[in-house]
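Heads up, this is only part of the complex; the chains shown haven't been moved.
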Amino acid sequence: MIWNVYLSGEIHTDWRQRIIDGAEQQGLSIVFHSANTDHDASDAAGDVLRENESGFWRDHQSSKVNAIRTSTLIKQCDIGVVRFGDKYRQWNAAFDAGMLAALGKPFITLHDDSLIHPLKEVDGAAMAWAETPEQVVELLKYVTSK
Amino acid sequence: MIWNVYLSGEIHTDWRQRIIDGAEQQGLSIVFHSANTDHDASDAAGDVLRENESGFWRDHQSSKVNAIRTSTLIKQCDIGVVRFGDKYRQWNAAFDAGMLAALGKPFITLHDDSLIHPLKEVDGAAMAWAETPEQVVELLKYVTSK
Amino acid sequence: MIWNVYLSGEIHTDWRQRIIDGAEQQGLSIVFHSANTDHDASDAAGDVLRENESGFWRDHQSSKVNAIRTSTLIKQCDIGVVRFGDKYRQWNAAFDAGMLAALGKPFITLHDDSLIHPLKEVDGAAMAWAETPEQVVELLKYVTSK
Amino acid sequence: MIWNVYLSGEIHTDWRQRIIDGAEQQGLSIVFHSANTDHDASDAAGDVLRENESGFWRDHQSSKVNAIRTSTLIKQCDIGVVRFGDKYRQWNAAFDAGMLAALGKPFITLHDDSLIHPLKEVDGAAMAWAETPEQVVELLKYVTSK
């Protein structure tokens, strides 16, 4: 069995790559998926369509194009990993976690212990809270191994 | 028909009361639901159970007790209103929005235009973005009137 | 048992009223629901929110506000009646029919025989094709009577 | 991951081929599906069964045979593209869009700006509105690329 793992959240550190590399080194049977992690490209996802004077509608147009990808990948994943960093609002990560929870998909959160209290509702719905990408790899190894 | 509206998010201003009062003044056929909005009581929701030395597990225990209430009310509502203020992380509001989206429940966001960009994914899944509680009342009046 | 019947489509003739009146005269145990049938009010449903220079986004904003109402009522109805007149595009009526079909809700189409061929896919998914509101009342009487 | 894209709607111009060719040139990992786009063959889909004097029942018989194919492909697709031209009623395209919406499948509409107002409900449920097949290819490239 090949497991589909969706990596959601913060795009400013190398956590995705460390998980992907770790899984590869361990030879895990996992395919990883993500939203487009290029911030500028993501903001411009809808710009191929009509131009908008309003910032709200430009964002709206792009976020819906991005959602074609993300909602599909979330619905098809087996496991989610949701990362919260110490900067920015990251409401999209919490939004993805809410989708995962409502769809009955197990997910792992990844964040420092300084974020325990503000993330308590998200952690309450998660199957595990990890503090490092290496812990996530260990969990994925345990969960997906024969 | 009586409509069930779930009010999610920020608990430091009177936005809930203004929506509830406005709906009452208009005679709308709506019952409003919310999480427990008393911050300290919410943090202590699980304290009736065993005591925990670890802050993580105390939060975990309480957040799951709170989720018995919130997940049930979200699954049973017809419409969600999700409010984001200018302070705090408010990841639980975005988490609720993700649940509403995955469950196919229409929801309205309520926030200032300073939050347009960080909320673009949430707004992209919403049916309307309002800037004042009074606009929300107008929308609810339009939507629920005979 | 009270039956919920959703009336979708054309708003320029009195077909809704004739069905509602007929059901009342027969004493049927039915509550009827509809989209807002005031054309101008429907087009302006989102105008309470921000103003839009672009016609596309004004329409978008209003149609999503209308959809809060219509998608909820369609999901909660027991039976749909979808009316096609001889004017206008009426794509929203066909769109509602597609939703009803995908949700497994039985629906009745109401249209002249001049529209048989272009409506063949919609009629193929319907449980009955009626040509007059009075036939619809007869069907509803048969279906909902003890 | 191979994406399944369902192409619905107008059959009189080469929009399907332009999307398929564009996707192939870009090397996208997409399989395209459609209803039978041969108009006469589609109208005759049920003629292998019994002959019907009534035009209504001949259409009915054929449209249900066609629906075996289309409803299956719509339920199994990841993304829909729904095209509206400037001629004919095209209620089947709007019907497909309604099915896609109710099934929670993201879809893109493709039409000229002259159709913005009559299509506002369909566009309101869509994730993007494109005006050319080339824009659709760009969106699909963005959405499906690694």
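Note that the chains are named A, B, C and D in the order they appear, and that numbering of residues resets to 1 at the start of each chain.
The rule is short, and it goes like this: a residue touches a chain if its C-beta (ideal position, glycine included) is under 8 Å from a C-beta of that chain, and two chains touch if they have at least 3 such contacts.
Owing to the predicted nature of the structure, the values given are computational and were not obtained by experimental measurement.
A single sequence accounts for all chains of the complex, and while 4 copies are shown, the assembly in the file contains 8.
We adopt the following convention: only the chains that are shown with their structure count from here on.
Of the chain pairs listed in B-C, C-D or A-B, the one whose interface repeats that of A-D (more than half of its contact pairs identical by residue number) is B-C.
Because subunit C and subunit D share one sequence, their contact can be compared position by position; here over half of the interface residue numbers appear on both sides. The mean-CA centres of subunit C and subunit D are about 23 angstrom from one another, to the nearest whole unit. The distance from the centre of subunit A to the centre of subunit C, each centre being the mean of the chain's C-alpha atoms, comes to 40 Å.
Between the CA-based centres of subunit B and subunit C the separation comes to 31 Å, rounded to the whole angstrom.
Along subunit D, residues 104, 129 each make contact with two or more other chains. If you sketch which chains touch which, the pattern fits none of the simple shapes: not an open path, not a single ring, not a star, and not all-to-all. Inter-chain contacts occur between A-B, A-C, A-D, B-C, C-D. Listing the residues of subunit B that touch subunit A in their complex gives 55-56, 59-60, 62-64, 66-67, 84, 88-103, 113, 115-125, 129.
Note for the complex: subunit B touches subunit C at residues 1, 3, 78-79, 104, 106, 108, 127-131, 135, 138-139, 142-144. By the touch rule above, subunit C contacts subunit B in their complex via residues 31, 33, 36, 41, 45-46, 48-50, 61, 64-65, 67-69, 71-72, 75-76.
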